[in-house]
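Read through the structure below, which is laid out as structure tokens, and then see the notes.
Yeah, one chain of the complex is gone here, protein chain that is, but the others are all in their spots.
All chains are identified by letter, namely A, B and C, in their written order; residue positions are counted from 1 within each chain.
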Amino acid sequence: MKPLNSTERFSLGRLFDARLLPLLITLALFLLMFGYGSVAYRGFFSLQVFLNLFIDNAFLLIVAVGMTFVVISGGIDLSVGGVVAVTTMISATLIQNHHLSLWVVTPLVLGMGALFGAFQGVLIQYFRLQPFIVTLGGLFLTRGLCFLINIESITITDPVYTSLAEYRFAIFGCFVSANVVIALVVFAVAIWLAHYSTFGRVIYAIGGNERSAMLMGLPVARTKVLVYTLSGFCAALGGVTFTFYMLSGYGLHAQGMELDALAATVIGGTLLTGGVGYITGTLFGVMILGVIQTLITFDGTLSSWWTRIAIGALLCIFCVMQRLLERHSTGKKRDSIGHQKGVKAAPPARQPEAASLGPNLTLEQPHGV
Amino acid sequence: MNANTPLPAAPALPILHMRGIDKRFPGVHALKNVEFRLFPGEVHTLMGQNGAGKSTLIKVLTGVHPADAGEITLAGQQVHLTAPEAAEAAGIRTVYQEVNLCPNLSVAENIYIGRFPKRAGRIDWATLNRAAADLLAGLALHIDVTRPLNTYPIAVQQMVAIARALSVDARILILDEPTSSLDEDEVQKLFTVLRQLKARGMAILFVTHFLEQTYGISDRITVLRNGELEGEYRVDELPRLTLIHKMVGRQIDLESLNQPQANAATAGETFLNARDAGHSGGVQGLDLEIRAGEVLGLGGLLGSGRTETARLLFGVDGCDSGQLAVGGKQAHFKSPHDAIQHGIGYCPEDRKTEGIIADLSVRENIILALQAKRGLFRYLPKKRQYAIADEYIKQLGIKTPDADRPIGLLSGGNQQKALLARWMATDPKMLILDEPTRGIDVAAKLEIMDQVLALTRKGLAILFISSEMGEVVRVSHRIAVLRDRRKVGELPAGSVDEQAVFQLIAGGEQ
Amino acid sequence: QAADKLVLGFAQVGAESEWRTANTESVKSSAKEAGVELKFSDAQQKQENQIKAIRSYIAQKVDVIAFSPVVESGWEPVLREAKAAKIPVILTDRAVKVSDDSLYTSFIGSDFLEEGRRGGRWLADHYKGVTGPIAIAELQGTVGSAPAIDRHNGLIEVIKSDDRFKIIASQSGDFTRAGGKQVMEAFLKSHAKEINVVYAHNDDMAIGAIQAIEEAGLKPGKDIIVVSFDATKGGFQAMMAGKMNVSVECSPLLGPQLMETAKLVAAGKPVPKRIVTKETVYPMETAAAAFPSRKY
Partner (left out) sequence: MNQTSNTGGMRARGAALARHPLFLPLLALVALLLLNRAFNPHFFQIVNQDGHWFGSLIDILNRASPLALVALGMTPVIATRGVDVSVGAVVAISAATAAVLIGGQMHIVNGVETYASNVPMSVAILAALGVGLLCGLWNGTLVAWVGMQPIIATLILMVAGRGIAQLLTAGQIVTIYYQPYFYLGAGYLFGLPFAVYLVAAVLGLLWWLMKHTALGLFITAIGINPVASGFAGIKARTITLCVYAFCGLSAGLAGLLISSNVKSADGNNAGLLMELDAILAVTLGGTSLGGGHFSLIGTLIGALIIQTLTYTTYSIGVPPEANLVVKAIVVFVVCVTQSDVVKKLVIRERMTLEGGR
């Protein structure tokens, strides 16, 4: 997914591009965890367990992809969990109680999600409000709306819906659900957006330095509103897949999903300060959260509280390793004030290749010699 | 506006005409009824002291700030540009003062973002990178364009910003102090390109504080003073001294600018001694001796490691080979805090990200290092803070309505002065000045150099870094020359000229 | 390899209340007693986590799967997978809504709606012969949760025909003591002296409300009647102190029944589709006598 190296000659420096490093480390740690599970637990090492990671986290991946764009732009979207819930609720109500068709309801809820995202984006961009607060308000609003629609959960029995939800694609004797396919499509489109479209690059630019982006004549306002629209859309799509997953609408669905999505995004190497991030990283982030959970269920001996402590500890070990490995392999120690890597105002991060590959900045002879 | 200086006859119709421009910021009347004309095929330099309103005029033009009054016509048509986006669409390309690019994007992207080459609906990275590399090669810069911008030193970033502006054909090109951290050599490259563009009929608005550059490239000069139009002149009608006089409003002895200033007699005890010092991935094997009462100049080209040397000596990058000694005693700087405790101060070259704290007031910015030196609990009383701040505002002529204005709102040159004040306030024994005169007007430059030399006379040691070699030669007692992050030699100043330094850089051993 | 040892995968909702903890404890200890290998997972109150856990039990090929669904809906796809893998499923605590009954083997648990009715009936009984109006302040559980909905509906069902009763205030206290106390405090201020009855959806909120009532200078259990659910230890203590009038039991001790059923199911023996747990209503008069035998 790294776009920049499609150019010119292959070089050693490229292979160990420092920008790819966090991704590689994340991937390696994921494999390590999966490997540990395979050794430690019977039945863990199977294709289906691996595929289950996708089946069970497809909706999270979709939501996290939307979140990734927002975070790259330097914002945050806490409303996603609520949007997922309200999407399941509206879908279920319309399908079950009003007998509308799936093909009418789905575009409708997707549109509503996008619209809601746009609404938040407008508040953030034009009223200069803080994303955190606006989207927290959005979270309250969407969750609240669920309960205004119905406080009970609504089971969907519509035959089209259920058959779609239960449809399974076979892969080597194992299977995945339709959700997985949707999530992978979203993932692919997101990579295209992030790395091969102007829109995506402008998002990175805004995250890097919003004022500069504005001075460079980039459409900052429009892009920012669109980023939240996109996140709203992804959340709604996440809601649709969640509805497939659960076959029900309920106001308490997807509790705390905003934090899961955020965690997945950040674990995947995206910086909350904006400007740096990878869609692929987000995929790994989701997988890592999934694998932690799977490890714990396979273990099956932890009490409720030890479950929590174990999740926290694994997360901690993972993040600390990630940081240490990154620091170690970039070779260069942090300068004494570089607060953390990639803080917006970080001094030029001087990278090791420049030293090892020799200076590639050549200068003409100075004047007058 | 000075009504008694009639505008010289226009060669053709101006492509840009700004009339009666007025702009107020809270507490500052930045532009007062300013008129400005720009003709096709000319380089028009806007000159004025720090805070005269040059950048503001440009920002009003490109729609960053709405004007309070006045009208702008582009090629005879009245326009209302409300955002930089609109200005770009109208054919105006701008390089704003300070580097305004995205640090996280690659060099190539920074140049072409907004106008990416596309193929089959997707960005064509190969073409993009090739085009960017070619464009930079035209400016004699051969760098890896796929690396993020912030991996390059500020001078390279400035070149990239220029390249971005040159990457598309525009009617008007605006360059606000694009050369402030460039070497002579890059400046010449830039000028070559500008002359080509001019020949093609482009109108170029240029801002600089370097008189040589002004006279080297411009056709016409507009002088602003205190937000008012002082006058518009053809360059051949305006001798340097008159220009300075018009900018500053008083007589300035230009000769003193060109005289070597340092007299060797003041040097005293060795203050800081670096022996074989180095930082992995940075400068290596550095032997440097800095004495009290002496200015040590650092010579070298862009990327030769001058800034890295400064960072090493200030404890930003830990010294992990060799050793440092202060006053004869071995010292180990784990952070700038340690260096400051030893009486060292450092004015970084990258003022925006490493220097100012934009939302803090001028006063807080000035006392910050002193306070950090005193520690958390010996808090300077507000009264003292104001006294210190006001003293330096006066002494350095910092142009600000009061000490409580956020420093980010000051003009670039005045921010630089405030940073200098920050370190002078700590009563340091040694100051590292990395490009201290960047973006500073002629008069202020003289003042600052005077201050620096006055400090050395009181026994201060100074490490002086500037990309203007002439300046280095003039103020230094000795010059250490760096190449490829190593010291290649040392020259006593006074007897040498720039040529000697360049020769050493180019490879001639001493 | 321990081929003959029965492996039971149990997907618990979480540990959100004392009731739930007691439930977990009961399942764990009776598994040990019955010699069943228990795979336990805690879903942190999230249904999707429970589904994930069930899926991983299928992958682990356990013998029997049991779980306590907090919500009735949303289980069909995963239960179908379980059925395809030929693993029998037992529900505890609460039923699920599925189109095909064969997706689960048996359901052991209580009935929140019935509990709500019991609470209502006790009230009707208590106020027999008294002329109204009787003002009820309701402390609801977490909005949207099953016990909150059903205990509310159960009460309404009983009192709607009796126009002496009137719910004058109703708010969610999230099943917690702090929530119950805070809400009750506000009720006591805004409905000053009107409230006759507090109908709290669980003991914890009732205990919080009792504190608020006491701090307002009133006597819970006398000035204001307190009706509550679960009959936990805390509830019993409040009843013995005369501060709570009645607690409708909702037994978490489903472990022994679960193990028994699991063994039968694994052996291929028929089991009843619905196994109702034995639950009673504990008015405060009987509390002291019943307390020593309480396990949670």
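Going forward, a residue touches a chain if its C-beta (ideal position, glycine included) is under 8 Å from a C-beta of that chain, and two chains touch if they have at least 3 such contacts.
In this text the structure is predicted, and so the values were computed from the model without any measurement.
The chain not displayed here makes contact, within the full complex, with A, B, C. Within the full complex, the residue among C:Ser29, C:Asn153, C:Gln182 or C:Thr277 touching the omitted chain is C:Gln182.
Checked against the full complex, the one of A:Leu100, A:Ala118, A:Leu141 or A:Leu325 touching the unshown chain is A:Leu141. Across the entire complex, the residue among A:Leu129, A:Leu164 or A:Ala178 in touch with the chain not shown is A:Leu129. Mapped onto chain A, the interface with the missing chain covers residues 123, 126-130, 132-134, 136-141, 143-145, 147-148, 151, 259, 262-263, 266-267, 271-273, 303-313, 315-316, 319-320, 323-324, 327, 334, 336-341, 343, 345-347. In the full complex, chain C touches the omitted chain through residues 14-18, 21, 24-25, 140, 143-144, 169-172, 174-179, 181-183, 185-187, 189-190, 192, 204, 207-208, 211, 215, 217, 234, 237. Where chain B meets the missing chain, the touching residues are 314, 316, 335-337, 339-340, 346, 348, 353-360, 364, 368-369, 371-377, 379-380, 422.
Simple rule for what comes next: only the chains that are shown with their structure count from here on.
If you sketch which chains touch which, the chains link end to end in a single open path, with no loop closing it. Nearest to the global CA centroid, when each chain is reduced to the mean of its CA atoms, is chain A.
Chain centres here are Cα means. That of chain A falls 36 Å from that of chain C.
For the pair chain A and chain B, the distance between mean C-alpha positions equals 40 Å. Residue positions of chain C with contacts to 2 or more other chains are absent.
The set of chain A residues that touch two or more partner chains is empty. Taken together, the chain A residues at the contact with chain B in this complex read 3-8, 19, 192, 195-198, 201-202, 204-205, 207-209, 211-219, 275-276, 331-333, 335-337, 342, 344-352, 354-355, 359-369.
In the complex of the two chains, the chain B residues touching chain A come out as 64, 83-85, 87-88, 94, 96, 100-106, 108-109, 113-114, 116, 122-123, 125-126, 128-130, 140-144, 146-148, 150-154, 156, 164, 183-185, 188-189, 280-282, 301-303, 311, 315-318, 320, 334-336, 350, 353-354, 484, 498-499, 502-503, 505-506.
Within the complex formed with chain C, the residues of chain A that make contact are 41-44, 46, 48-49, 52, 55-56, 59, 146-147, 151-157, 162, 165-166, 177, 242, 245-248, 250-256, 290, 293-294, 296-298, 300-305, 307-308.
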